[in-house]
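Here the complex is missing one protein chain, while the rest keep their positions.
Per-chain residue numbering starts at 1, and chain names A, B, C, D, E, F and G are given in the order in which the chains are listed.
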């Protein structure tokens, strides 16, 4: 806001804005009023990436109207938690879009391809964690970060993870998705010198309590470089890892 | 009860009631015995508004019989948590009624229009919170309180809320519905000098635990003027805000 | 902030402020930088009452420095959760102050006495709830609201509450503090037409789980006019009730 | 078992049983081995009433085989948690049986009518609690205890309960079913001198957490004569109340 | 209240009371206003026994003043949760009183000895449950009910309980106190035809979570005649068992 | 890994492997890369039994590809949590396989029949626990361990369990599946000198909280020889019991 | 009991016992009535080892009386959870006893040394888990099982555990004590073919919730051979591992 305020103050002094125009613009800048949403158009400049659409609990029409507003501003679209029905409506509205049914993500490029930079490994403990990992991978791809996916290397098979140490060690950040006891991030963390973003998944039964066991396990990790996000929050882990990778590997 | 008792005692002394009539009336006053319910007909006088029907767990026939009893007493009907099936039965029985499918409320006016007074802003953090906000708004409308709805001004887009400060500051009370981390009521509370009634919603996933995270967040709000109601309890937040607004702005 | 911004913009245009002064003042207004805190000096104007000091987790020196800053701005001091040791230090620093050992509150008047207006009943279910009720009462007194305290009228003795109906019915808002099953607010709520601010207390044992049982009971109250605050949050309940009372009974 | 052992020892000494017959009978007495169950035929003598069938998680065939075994021993059948599908199979197998669709109970008389004795009031806070109350009432009827049902007298309508004091006061024990905050048993308990068996119901939403709020409320009841059973356990509350009533009013 | 009202109405009609006296007495009857409490003097008549004093959270002076008020009305005193310090003050004030340091109860007889009737067994799973059992036993003794205490017969030693079957089977009701997994009430329940009042105790460690494991176990008991009270609530279990025993064995 | 490393080091020294072959084999040994999984082929040698397939959250195609890889290595297949739909696909792909619809297990023998050794009793508290017990029994059968199933001997019928003491006492280990309060393992544990593996089941309602009550009960068992596995984890309890039985009864 | 019954029946038939002696002995055999406890003297024969004394919640005098009763029957004493104060009293009463202050165990040999057999590794994740591991080791020593202790090999240092594979692989059973996320048992389980008894410890802070995180992690272990005991239950894990070791390695 201060950047904006600075410019508006200059305009006010320069007579480019009346006092009322100044007050109006100071309060309404960077927002698109849509039927179901107030879209944050300023986010790409403020936070580095455009606002991402959380598809759950929105109508198909609501999601489409947000996509349109982003397109108009040349901001690349990423929508998560998009079920098959909404996906169909989106693909009809935006035939150039791309729906990943496993990750339940919808993407739509709005400008020239992003230059690739940075590298993130996305690791899963078991096959059931793949949808969450895919959401992370789609997010990283949308951010322009290179990825490698390492699947099914949970701790009960102790010689599976070491096969991938080279991949892990050249990562700028790592995403680890694991359900059940959620022990994998600690083990990964012990091998590397970059941040590990752990995603507990709701994979499991009984006393996994919908991912709570994995969540608590990851929060109590004995590895110092393990940070945690919400249960099944593949998007968030990917986004955080992508931010680190972008900082570590600035564009050429 | 004491008011009633006072009058009955006078009647007893005046010989208008026998001792047995006195005892009977002292115990049965103000209640309608219906097949599935004991309707509290005295509530409008005691609490300011008629009894509101909680539609969940009642049969359509049960709801209809309560509506009829209220109509007979000229008490305005508000039923909440009315699903589509019960709504259809109600609209058949009372064609003059009004069903809001988003709020899942049914209303039926039984007398002259209520005079408008007081003002309450109903605010949501995201699009998913709209049904809860609508339940609050319908309740306020039934109470005769003016409302303004402010949608999708959650804390991650920090310049969206300040656009609405004027609306917030002229409110007699504010309803804020928010899911996920439930942080919005604290921020709203910091800007205003009226009570904020916070409704945690079940919007979210994973560690939101069906609204528990938002509920705990709101209970621990660092803003002193934030009170909390049950998860998804749009009706209750609206009712409380309406009570405050009515007191603050007595009828002309 | 907008009010402030409006004035600063006028000053900028009028040449009373340079552009840099404008930007500086726009960002630093209303805050006192203290060793352990950033004191919100603008709160009285924004929210109706000065910032209240939460004594727990602060050093005695830290609390004293905040008191001094408030005094300098002629803002009346209220500090809560002040233990005996800190109280002694405060009384030494401010001999004119007032410490309530049951409520654990410290108060210090800084200007002329506030004019009394509005009326709030503070009700407890049992003797153990008195400290929480006292914190609410002190808060209301500091706000300039009249109070009446009704003690030990829990639901197991059904004829104790009706003795006080007259007091309850003339209240602008009611505070009810109850531990154990927390049923009293529902019963009170059924008798009155004003908001009831329910405070669950940690009084109880076993499955009361430190007030959780009372908290859940109050959140699920079948009375529509019951709002809830945090466990043992006497201050908050008092503050909210006071806000309502002030609105309902504006100064003469 | 000791009674049995005493008799078997006498038979052994009297030569009516060989040593091996003695050991066999000492270990197998009173049990019927069925395909899915080991039926406790001795329970009526040991505990006063035959084993009751918990219908959930059993196949229709399994329930029918238990009913048959009970019939053969002239023990009156009560099955709870019987859904509509199993009920149809049972009614086909035992046309003389009786299915209560609200209570989801199935009963089958196997001998002469039981003599009525004792009296229990079954009370509900709201309409939604009726199915649980019906399960209790059916159980009491099966036990031969007189009942009266008092519906929808929750605490928010404070003058509804006193209308029924006479019924409550002539009870040998009382069953109270309540959801939401579960406050009704405390209030009932304060009016009577008999035990109150409180059943928390899963009626409610949000922070009722499937009946947990009501359960905790009842466990923390400030009334000394309130005992609690599992959530929605209408059968258990009825059974306990029936036991008390039978003891208090022995057959003529 | 109705009994009272009936009499007051008669007095009113008979001219023994003025209208104002009638209204005053109708609202204040049966309550003693003490400094920290509103004592329910009517409880013995309404509920069968005088109000019992919960010592926790009350001052010694507060407890003493309640004792005095009860003595004046010839009501026998029972105070629970009385720690050693308060006990000393009570024994000084009432040298004829009786303090049980294991049960933490204080008793004071105020009239002729109560005639004994009814019989209750108080059973514990382990040595650690003895204090809770003692609180139950003291309560039963105060109520005039005969008791037998059976200690340390937990389920891991399966032949210890059968030694006491005769005692269990001649009981009118049984109190079972158990910590850890709380399995004993189910086993006891399977042997008898009277109600079992189960008290979970906070004995245990780790995943006993202060008695929660035992509480949940007892609520889910597969025995139909097991009712549950709060964790460590020896008083309540004793009181309920005593009520049943009194009904079953009326005075000669 | 060390065994492998030892051999690879010898081969390296003997010139049978180049340095690069050594490094490659040291890292990739014992794993099959499948589309959705990294199959642990070394597990039979390391842990005694091949990897077992957890069917939940895998596609039918994924499960089939794992079965094929195991078959190729002559490892006997056990898949758990296989629903009816996946079972149909598996039976089509492997007509020689065997699906147990109650246990939801799929098995496929790949070599000569395993020699039977060791003995484990699988015990259930009620009929509803049978599916979990069947999963345990299938696992034990796959491991080559003899079993006996004892059904419906919960603690409320105290003379049912002693009928089976002989079976229990000749077991090398015992599996006990119980829902509700989960008391049976403690009672079984008190009769025997072998380990008892307790499986809490999700059988129950209300405060069983999906098996949590049984889980906590078993963790707090007062019997020293009771170990616990996850809720409904019949496979795990069977596997652990089988391991013990195999050790206790080595092949002839 | 049946063995006993068999013998008593023979004695009855042979005239060695009267009918009354038979009944008395059948019910009282194998129990010592002590002031605070009913000691299970039959346990060594029934379960393989004498009853172990849980020191918490017992008085020093109570523990001493149990020790004496065991000594009289030549049963080796093990007492757990013995604090320093009770330990001093025990050492005074039994100077030949042995107190381990880290494990808080007291032991007293009562006969010839037990022959050693079987082998169990006791593993800890961190230094803080040592007291729990010591309790397990003392228990195993009392049972006559050889042990090796492996300390501080938690998963964050991935090359520490493999150093001990040889020790792990020659174990008949393994005890693993771990706090925080409790991941170590899964990793250990993946390397061995014997049962792993996992003890969650209360080591940790914040969201470890007193060991709950570790407990849930272990219950959800992806390794099939991991069984779990209560938080901090070193005794139980040792006892179970010892049982397995004894079966696997019968005495020469």
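Just so we're on the same page, a contact is a pair of C-beta atoms (placed from the backbone, for glycine too) under 8 Å apart; a residue touches a chain by one contact, two chains touch by 3 or more.
For clarity, every value in this text was computed on a predicted model and none was experimentally measured.
Engineer: Which listed residue, B:60, B:90 or B:180, touches the chain dropped from view?
Structural biologist: Missing-chain contact among the listed residues: B:180.
Engineer: Looking at A:52, A:136 or A:153, which makes contact with the chain not pictured?
Structural biologist: The one listed residue touching the chain not shown is A:52.
Engineer: So one chain is hidden, and I want to know which residue out of B:71, B:91 or B:155 touches that hidden chain in the complete assembly.
Structural biologist: B:155
Engineer: List the residues of chain B that touch the chain left out of this view.
Structural biologist: Against the left-out chain, chain B lists 125-126, 154-158, 180-183, 186-187, 189-191, 204, 206-209, 212-214, 216-224.
Engineer: Against the chain that's been left off, what residues of chain F make contact? List them.
Structural biologist: Where chain F meets the chain not shown: residues 2, 5-6, 9-10, 12-13, 19, 22-23, 26-27.
Engineer: Identify the residues of chain A touching the omitted chain, counting contacts across the whole complex.
Structural biologist: Residues touching the hidden chain, for chain A, are 1-2, 46-49, 52, 162, 165-166, 172, 189-195, 197, 215, 219-220, 224-231, 235-236, 239-240, 243-244, 247-248.
Note that in this section only the chains that are shown with their structure count from here on.
Engineer: Where in E-G, B-D or B-E does the A-C interface recur, with over half of the contact pairs identical by residue number?
Structural biologist: Copy of the A-C interface among the listed pairs: B-E.
Engineer: Please report how many Å separate the Cα centroid of chain D from that of chain G, as a whole number.
Structural biologist: That pair's centroid distance is 41 Å.
Engineer: Could you put a whole-Å number on the gap between the CA centroids of chain F and chain G?
Structural biologist: Their C-alpha centroids are separated by 25 Å.
Engineer: Would you mind listing the residues of chain E that make contact with two or more other chains?
Structural biologist: Counting only residues that touch two or more other chains, chain E contributes 1-2, 27, 126, 156-158, 162, 189-191, 206-208, 212, 215, 219-220, 224, 230-231.
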